[in-house]
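One protein chain omitted, others in place.
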Amino acid sequence: MASPKRTPASSDKDVADPKKRDFIVVATYAMAGLGVAAVGWPLINQMNPAADTLALASTEVDVSKIAEGQAITITWRGKPVFIRHRTSDEIARANAVDGSNLRDPEEDEARVQRPEMLVVLGVCTHLGCVPLGQKTSEVKGDYEGWFCPCHGSHYDTSGRIRKGPAPTNLEVPPYTFLSDTIIRIG
Amino acid sequence: MSAEKFSNPVVRWIDHRLPVFSMLDHTANDYPTPKNLNYMWNFGSLAGLSLVIMIVTGIVLAMNYTAHVDHAFESVERIMRDVNHGWLIRYIHMNAASFFFIVVYIHIFRGLYYGSYKAPRELLWILGVVIFLLMMATAFMGYVLPWGQMSFWGATVITNLFSAIPFVGESIVTFLWGGFSVDNPTLNRFFSLHYLMPFLIAGVVVLHIVALHRFGSNNPIGIDAKGPQDTISFHPYYTIKDMFGVAVFLLLLAGAVFFFPNAMGHPDNYIPANPMQTPAHIVPEWYFLPFYAILRAVPDKLGGVLLMFSAILVLFILPWLDRSPIRSARFRPVFRIFFWLLFVDCIALGYLGAKPAEGIYVVLSRVTTAWYFMHFLIILPLLSVFETTKPLPKSISEPVLSARSHNTGVGQMAPAE
Partner (left out) sequence: MFIRSKLCLVSLVIGMLCAPSQLIAAGGADVNLEKGKWSFSGPFGFFDKAALQRGFQVYREVCAGCHGIDYLAFRNLGDLGYNAAEIKAIAAEYEVMDGPDDDGEMFMRPARPADQIPNPYRNDNEARANNNGALPPDLSLIAKARANGPDYLYSLMIGYEDAPETTEVPDGMYYNNAYPGHLIAMPQPIYGDDVEYSDGAPTTTAGIASDVTNFLMWAAEPKMEVRKRIGVAAVFFLSIFVIMSYFAKRRVWADLH
């Protein structure tokens, strides 16, 4: 297999059409390769999310009980989602900065559907830790949003990165308001 | 010398320092092989392929399986219903296990027919029997993992075999279980061992191949290759021939996997394990049936267990039971008859193993069991002394004794195909 020195064709003297013979042998080996590749796909594809995992990809949550200034953490696809009922002060602060000057330029209104209800993935965009700042007792960082204790990233009240190693803002998951009080995430 | 073998400079550089390419070249390319091997010699490589299929699909299944009594059955159903292509992978694993045994049984019977166990290939044969034993253990533990009714009761019955050992039997069984019945600790250790043992098998397979290459393959005539005129290089001749065998094997396997995936299984294993209720007819997987028949043929617990294990152990000493210097059954007319009787006997044992242990079946099991042991312990030693064998040919390339025609090679080749 490793050595090409004895291909069927080269040792062939008396077969009428050596090219034809080459073809069938090469084609057979090629077909074997094709077969292996075809079997390879299911073996790899099984690692992708299974049907039951995908079916859980949306979560509905009632946000009516979140008091102003409070936040809740819910699970979506096994990850925490922060939902914060922002005070008018927090909204004002988020709008006070010029979003285009930030590390990951984004205006606050581009990140919310309703200004009072901020929904972001609670996963630091640096290396995946969960930032602090959900509970009133926790450190919120220099910008009154969230602070990631792992490597010191500071997020503002819009979940935008302001200081520290994280490259981008906290991700906003796809969500829709089913009614005034129910949000479906995913 | 090895450096000149390869034209690719990278290959040459590596091979000079780490001669993997020389090794490959030696085992799969240049390796001189008797030119007269028939299709019975395809089953070694098919067994190797089966092992690879089992390991690859098994690793993938393990990524989705949960070894816990409360979740095992459910996780298997999740594989069948929700995991991408999970049903395909599991059905391949299930059916390839059966095909592995079919291939290995043919491989064993080929060895018996052509005397492949005889000097100087005794260790090669013994390593093969070791592989067979490891396969049986692996298959048994694998069958427990889905945690269906047959899994559970198979595990209970087989582990209870060890309780037949005098004095320490009960303690050994408790030790195997890790408790007082087949339960979660048992399932966990079986999973661990089921994952480990295929790699042990792979290790013994390497030794098996090393031993094989020491003296080269046996052949249908059973006489040693006397020179280059008797052999051909493994590649391309036997690689392409093995490829054809692989194609047929895969076609049959695909037929089973896609159209009869549960034909070789048992419906009861789609019922979750219930330690409070034994199914009405418990039978092992088909490949254990001959041994199961031997176990049940003996009315004594310890005796049955001992006899069942002896049925395999007797294979270890086979090279010393059959002392006839002639290897191939082609030149042993009487041995050939007894070989086919043994073959029929084994099929009969398999059939009886599936039947309820009552009435005529018990009698027949005893007769066939007795015949099995008689074949190895009495008939073979006697045959080695008393049989009149046919004259052997001079060499592989001159198989016809007297007349020498130029077309002997072709004449001998053709029937093998």
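The chains carry the letters A and B, assigned in the order they are written, with residues numbered from 1 in each.
What we mean here is this: a residue touches a chain if its C-beta (ideal position, glycine included) is under 8 Å from a C-beta of that chain, and two chains touch if they have at least 3 such contacts.
Bear in mind that the values here come from a model prediction, so they are computed numbers and not experimental data.
Here one chain is not drawn; of B:210, B:248, B:313 or B:378, the residue touching it is B:248. Residue in contact with the omitted chain (choice from B:208, B:266 or B:296): B:266. In the complete complex, the hidden chain is touched by one of B:162, B:351 or B:373, namely B:351. Contact between subunit B and the absent chain runs through residues 35, 38-40, 74, 77, 80-81, 87-88, 91, 98, 102, 105-106, 109, 220, 232, 236-237, 240-241, 243-244, 246-248, 250-251, 254-255, 257-259, 261-264, 266-268, 270-271, 280-281, 283, 286, 289, 330, 343, 347, 350-351, 354-355, 409-410, 413, 415-417. Annotation for subunit A: contacts to the undisplayed chain at residues 8, 11-15, 21, 24-25, 27-28, 31-32, 35, 38, 51-52, 55-56, 65.
Convention: only the chains that are shown with their structure count from here on.
Centre-to-centre separation between subunit A and subunit B, using Cα means, comes to 48 Å. Taken in their complex, subunit B has these residues touching subunit A: 5-7, 11, 21, 24-25, 28-29, 56-57, 60, 63-64, 78, 81-86, 88-89, 233, 235-236, 239-240, 243, 246, 250. Residues of subunit A that touch subunit B in their complex: 1-8, 25, 28-29, 32, 35, 41-43, 45-48, 50-53.
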